[in-house]
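In this view, the complex is presented without one of its protein chains, the others remaining in place.
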Amino acid sequence: MTAIPETKSRIGSIDWFRAQARWRWYEPVFWLGAVAWYFLLPTYLPLGTQILVAALFALSLDLILGYGGIVSLGQSTFFGVGAYTAGLLATHGWHEPLSCLLAASAAAALAGWICSFVIVRVQGIALLLVTLGINLVLYEAANKAYTITGGADGLQGIEFSPLLGIFHFDIYGRAAYIYTLIVVFLAFLVARRIVHSPFGLALKGMRENWKRMPTLGAGLRRHGTLIFVLSATIAGLSGALLAESVQFVALDSLGVQRSVDVLTMLIVGGTGVLYGSFVGATVYMVFRDQLSDLNPAYWYFWIGLMLVLVVLFTRNGIVGALEDLSAWIEKKRRGAPSS
Amino acid sequence: MTATALATHGLRKSFGALQVTQDVRFDLPAGARHALIGPNGAGKTTFINLLTGMLAPDGGRIELEGADITSLPPQDRVKRGLARTYQINTLFPDLTPLEAVTLVVCERHGVSRRWYERLAKRHAVIDEAFALLRDLGLGDLVRRPTRQLAYGHQRVLEIALALATRPHVLLLDEPAAGVPAQESGILYEVISALPAEIAVLFIEHDMDLVFRFASRITVLVGGRILREGPPGEIADDPEVRSVYLGTAVHG
Partner (left out) sequence: MFPIFQGFVQVLFDGVAFGMLLFVMSVGLAITLGLMRFANLAHGSFAMLGGFTTTTLMKHAGWPFLATLPVAFVIVALVSVVLERFLYRRMYRAKELDQVLLTVGIIYMSIAGAAYVWGPEPQAFALPDYLTTYQQVGWFSFSRYGALLLAIGTILTLAIFFGLERTRFGAMIRAAVDDRRVALGVGINVNLVFTITFAIGSGLAGLGGALGINALGLDPSFPIEYLVFFLIVVSIGGTAGSVKGALAASLLLGLCDEAGKYYVPQTGAFIIYVVMLLVMLWRPNGLYGRA
């Protein structure tokens, strides 16, 4: 390992942070690929939309879990709040999609803020259970309030007027896909900025050693509240996107199953690496799409097996495995000549 | 008279029936180099946790530069200038020293919740972090993940994190604990180079370190202060010797 010349290190430090935040080669490739999907797989646009929504949802979880180290089992609480807000606005006469999106995100942010009061007071297993509990309570409440939410049948009769007055949400899902892609990309940019901001660093500190943080001047409760609000907003945004693209809100948007699903996606993809959520969502949704046609029960088996294998044998999901692989190749390359 | 940096009045703490801290009256003047020694179970760790706010006392008062901090949570005490290090490295394994110290400096500057800003643009913060690490001899290692550092360097980083909060009072909990002999030189350099204005309290077992750096020693036994005085006095004190029963106390 070559020593970094000390005299250069001072400027090198700022450069180092810049390098951390720099766009990697695979990033534009990924986004161009997402654009290409529109042209290459026109019959799979609804699937593509669902993958993007799931990826954004997983990204929201990655912020609290992968970066903040907070294990939450109730992320669909915020997804559902966003979905139902958008849906309810539409069924009550407000059909403009963009403003619904904003309103839904705001509602989810509020939900995140309210929940944060209880969540920042607990850790470990208790945290898992409190987040799960909130999720369950909300689900039951939505179920019981079927006059408002449609209960187990879901919220129907949602209609949105054309985007910007021009683009209809057509049955092929074309407008929906592009709309979703743009929104997800913008939200991704926000998440990216969070990760490379001073707060992103504080989050990582919480993850690496939350006990140390207060004795270094960091208030865990305030940080926790902020990340919950940010994460909930993004989760709510993804829920609203789904409501707008499929024009239906199922009760299971709020379900624990969805919370577990998004956690699975994130773990399979890799936590704390931004793109893990995209990789995981793609793998999960494609798998499900292909396999559940055969038999819904069998699909469960394969995803269960994938989860077990990922936990036992990879450091950090698919992205983690790829990182380790490339580091191993690097080492072989460097070590190969002589000795 | 030099100003008092840290003082406790009648500090008490019990765990059930066990009184771990008994009515402790303690003074730490500005710029001090004090050592707190005592046999295992004397209550040193509890005392530190009470000072930093990790534990709430059953009674008594803690004053930092004259202000009552008894009811303040730990992070507020840090903001007022009270910092500590841990006996066992309590670091951020996956972060580099540069990131770790930058984190602390961001907290101090109050910008740690700016989620919309580019961290790389905060030149002043990053410069300060790097300068601190360089001055402590870690300049070449700032970009390696903490868990790859040698133990001695990690102990220095432990101090660096505390120093990054620009403390007025620094509590060093067994700074040399676990450091192999050949690496303790760096540590001693760092300790002797600590700014003179900072009041330092060492919690120590290592008498070498105590006699090298401390100008005043407080002996804590059974949660109560047994003796207080300059090193020579303490070393000769028969009661202290009997309490330590054979632990090497240099004269």
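Letters are used for the chains, namely A and B, taken in the order the chains are written, and counting of residues starts over at 1 for each.
Just so we're on the same page, contacts are C-beta pairs under 8 Å (C-beta built on N, C-alpha and C of every residue); 3 or more make two chains touch, one makes a residue touch a chain.
Owing to the predicted nature of the structure, the values given are computational and were not obtained by experimental measurement.
Seen in the complete assembly, the chain not on display touches A. Set against the missing chain, the residues A:L98, A:A126, A:I182 or A:V286 yield one that touches it, A:A126. When the full complex is taken into account, the listed residue touching the unshown chain is A:E140, out of A:E140, A:D153, A:D170 or A:D293.
Interface note: of A:I267, A:A281 or A:I318, the residue touching the hidden chain in the full complex is A:I267.
Remark: the residues of chain A touching the chain excluded from display are 65, 71, 73, 118, 121-126, 128-130, 132-134, 136-137, 140-141, 144, 256-257, 260, 263-264, 267, 296-301, 303-308, 310-312.
Note that in this section only the chains that are shown with their structure count from here on.
Mean C-alpha position of chain A lies 40 Å from that of chain B. Within the complex, the chain B residues that touch chain A are 52-54, 73-75, 78-79, 83-84, 86, 90-95, 98-100, 102-104, 106-108, 111-120, 122-123, 125-127, 129-131, 134, 139-140, 142-143, 161-162, 164-165. Those residues of chain A lying in contact with chain B across their complex are 3-4, 6, 9-10, 12-14, 16-18, 20-21, 193-194, 196-202, 204-205, 208-209, 211-220, 222-223, 226, 230.
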